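One structure coming up, written as structure tokens, with questions to follow.
One protein chain is absent from this view; the other protein chains keep their places.
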Amino acid sequence: MDISPEKLADAYRLMKTIREFEERMRSEYQQGKLPGFIHIYRNQEAIAVAACLDMTNEDYIASTHRGHGHCIAKGCEIEAMLLELACKEDGLCNGKGGSMHIADMSKGMLGANAIVGGGPPIAAGAALTAKTLGNGAVSMAFIGDGASDQGTVAEALNLAVVLQLPMIFMYENNRYAEFTRNPKPDGRIAERAGAYGMPAEVVDGSDFYAMYDACQRAITRGREGGGPTAIEAICNRFYGHFEGDPQAYRDQDELKQERVDNDPLVRFLADERTASLTAEMTSSIDAAILAEIDRGFEVALAAADPTPDKLFTNVYIEYAGRLR
Amino acid sequence: MDISPEKLADAYRLMKTIREFEERMRSEYQQGKLPGFIHIYRNQEAIAVAACLDMTNEDYIASTHRGHGHCIAKGCEIEAMLLELACKEDGLCNGKGGSMHIADMSKGMLGANAIVGGGPPIAAGAALTAKTLGNGAVSMAFIGDGASDQGTVAEALNLAVVLQLPMIFMYENNRYAEFTRNPKPDGRIAERAGAYGMPAEVVDGSDFYAMYDACQRAITRGREGGGPTAIEAICNRFYGHFEGDPQAYRDQDELKQERVDNDPLVRFLADERTASLTAEMTSSIDAAILAEIDRGFEVALAAADPTPDKLFTNVYIEYAGRLR
Amino acid sequence: MKMSIREAINQTLHEEMARDDRVVVMGEDVASDQGGVYGITEGLTQKYGVRRVIDTPITESAIVGAAGGAALTGLRPVAELMFVDFLGVCLDQILNQIAKFRYMFGGQARTPLVIRTMIGAGTGTGPQHSQILYPLLAAIPGIKVVYPAFPADAKGLLTTAIRDDDPVIFCEHKALYMDECEVPEGEYLIPFGQARTVVAGSDITIVAMSRMVVIAEQAAAQLKEKGISAEVIDLRTLSPLDEGAVLESLAKTGRLVVVDESNPYCSMASEIAGLAVERGFDTLDAPVRRVTAPHTPVPATPCLETEYVPNAAKVIAAVEETLAY
Partner (left out) sequence: MKMSIREAINQTLHEEMARDDRVVVMGEDVASDQGGVYGITEGLTQKYGVRRVIDTPITESAIVGAAGGAALTGLRPVAELMFVDFLGVCLDQILNQIAKFRYMFGGQARTPLVIRTMIGAGTGTGPQHSQILYPLLAAIPGIKVVYPAFPADAKGLLTTAIRDDDPVIFCEHKALYMDECEVPEGEYLIPFGQARTVVAGSDITIVAMSRMVVIAEQAAAQLKEKGISAEVIDLRTLSPLDEGAVLESLAKTGRLVVVDESNPYCSMASEIAGLAVERGFDTLDAPVRRVTAPHTPVPATPCLETEYVPNAAKVIAAVEETLAY
């Protein structure tokens, strides 16, 4: 593994940002300050961050309903994100997307997706662009364990193999889809992807280093014309499916244990490879993160709603038809 | 392998019926006597017949656009089939289905399907009925190599595993989808199905005995509550995709060789296990088949078209709405 | 008894599962303790077990297709398509398979299937969870489309749907789940294709469906204060469509406003307007007004979502315009 101290600090900053961002989202949502459904990414931070750490704005990701962490890892700005999550005029999507459809084209973030399994075909298309233009970019689809059953995902796997696309299928197997435990044994998802004809591996999704290693290999393979890769990251959904779900259906002891054993941030900081990151550094990073999030919420919650005319804009590039 | 001389004779009769039926279909179609698109099943006879030989009318199959052979193997009557393929009033579907939508509920034949990949979810539903009623029936979906890529097939595989349905995925890998050679290596299809969590094997689809053996095991597994099975039958598409396609895109030498090496009827008759079937028996069976097909075409081509009022019937069980 | 649509549906499912053991319920999370996201299937698993209350993976094509195949072969499935927006990932099984079984198989098939699905804007969940796609469903020959506004209708129409031998799409507006009204006890069936006059009136006809009926009622109440007598027709089923009820009311009032939460083009509003001008032209005294959502996706932000959905003020404006003609 080849990772500079700067990159390590960056990885820490991003994971910690996701953590604090999501905790704050939760509490603001509970106070009724945010609209819609939100799905909290806590405890899956190592996956998004390892996945995007070696990407540039020219690389693409297609995200899911649980997309805040992916956005942050891909470099979206906190304030712009919060403006969108609060559905305000100056949000990334003018408030029309919200949590489940947040996107940032300038960062190669092709959108959260409220349709389970909706993203992988789109990510395959971005990979096709990269391949056709020969620009060395890669494209990644994030896919839940539940989403992995959706036919669209199977189709994208196959298309990526047939066209040898520079694409990564990043499965986040947190073992739950809504209130139902995933009946698939761990590893089944990678096995399936492998059976479509691509390298596929199972990785401990709470271990940043293992994830980063797997992602580096996958991204390099993609950039070098080696085709698609699948990674099944085993992880744990810390909170309920959406905010407000107390997950009473879960084995509470197991959940408690998972929370203790598999906190990716705790494991990251405890790892000897993280030694270059001193307590002093982390506390200054932490302070900056909290300040940024504070400021973001302050701005976002005070910001203006979209004006009513915005209802009609951007259906088309320009359009003279009836929009009554 | 356990197969009685009577059953063997039946297998021969059915395979030969399909062969003669399809050859005759072709020539009548070329003469412009049949409407629509037709897809000839020749050289895949061993698959349909081995698959259905141990089924009763209580078992189900869901077929494809290349469905004539499946119908015959499942016991549909030749005359009723031909009336339908000629789109006549007394056809199995009153002429409203034709070749690509022919069905016979009384035989458990749940329909050809003009949507590639349309059948497997329906077959899964029939398997769900069997499982829910606990009646020991099984359900089989026929699936082309091209169709195997369709998302609906992946979904059906997974559903069958999760619900442990008495279902068989019968892949007919004739290595072509329309004019395009299947880029998947032989065995990839079975590997995929296996990765969903079911027993899956690759079988020589031109070898009746190998097919029958695999089908017996799959059907027994289904009847006994052992869940789904997948079989990838390797075969060869003798004629073009649809009638009228000269398959100029194929390697003509390979095609010629396949036709010689892998004629399922020739191989069946040459097999020592077929010894009980004497030349006398086959020639009397042949004569009966030809007579039945002759009669069928005679009746079908002379039969009455549906009367115009039939346009409006059977949209619903009964319906008083606007059918202008 | 007073109850919500949520409760009425839950009660009906309990009653019909008790009555006929070929009735099975299937979908994502339907067998979970809480009975899905909105608790609609609560208590069914405890009573009828996982043999008849079937949790499925997240694979709508397989859910809907398997429900169709099961219906074709002897069960009477009630399948859940969680949000109607997910029609996108399973349309083939509805459009090309289930809806056509009976016709294309020449009358051999019976497909006693109900697909329950949530519909409508108003919960701030944005473009992919708020659509009102019933025009597309009502256009498909071979399926029936039911769309109740009130708990009593939900019970009566769902009972009819489950006992019907044709495939039925049963749409539930998520913004109406909690509204309560009186629901008849015991067995209660409402035939398909019968609209209901929710408010009687003589100056203008307002045709509406589901949540728009509630909006139309509000508009009618406010119009009454202005001395305008509006008749509100609740279509209840979109396919079959009670064309007679619309034409009869129009014959009485001579004026028509249609309120439809869906996008405007090729909508039910267009269909009803077309009906009026084709078969009620004689009785029409003024242009028909269509009050619909705009030709835009449903925005996530609640402030625009509120603008998106037709409301009483817009209905009143349309009525007044029509009367001023």
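Annotations
By written order: A, B and C. Residues from 1 in each chain.
By our rule, a contact is a pair of C-beta atoms (placed from the backbone, for glycine too) under 8 Å apart; a residue touches a chain by one contact, two chains touch by 3 or more.
Keep in mind that this is a model prediction, so the values were computed, not measured.
The missing chain, though absent from the view, touches A, B, C when the full complex is examined.
Residue A:C93 is the one among A:C93, A:A147, A:M170 or A:V202 that touches the chain not shown.
In the complete assembly, the contact with the undisplayed chain comes from A:G118, out of A:G36, A:G118, A:G240 or A:G296. Across C:Q108, C:Q128, C:T160 or C:T253, the single residue that touches the chain missing here is C:Q128.
Among A:A103, A:L265 or A:I289, only A:A103 touches the chain left out of the display. Touch with the hidden chain on the side of subunit B covers residues 35-37, 87-88, 93, 95-101, 113-118, 146-147, 149-152, 177-180, 183, 248-249, 305-306, 308, 310-312, 315, 321-324. Looking at subunit A, the residues touching the absent chain are 60, 62, 84, 91-97, 101, 103-106, 110-111, 113-115, 118, 120-130, 132-133, 139, 151-152, 155-156, 158-159, 162-163, 313-317, 319-322. Listed for subunit C, the residues touching the missing chain in the whole complex are 61, 85-89, 91-96, 99-100, 103-104, 126-128, 135-136, 138-142, 239, 241, 262-263, 265-271, 273-274, 276-279, 281-282, 284, 286-290, 294-297, 299-300, 325.
One rule holds in what follows: only the chains that are shown with their structure count from here on.
Ranked by how close its mean Cα position lies to the mean of all protein Cα atoms, the top chain is C. When you average the Cα atoms of each chain and compare centres, the chain farthest from subunit C turns out to be B.
Rounded to whole angstrom, the centroid-to-centroid distance between subunit B and subunit C, based on C-alpha atoms, equals 39 Å.
Chain geometry summary: the mean Cα position of subunit A and that of subunit C are 36 Å apart. Residues of subunit C found to touch two or more other chains are 57, 59, 61-62. Within subunit B, the positions touching two or more other chains are listed as 151-152, 155, 158, 162.
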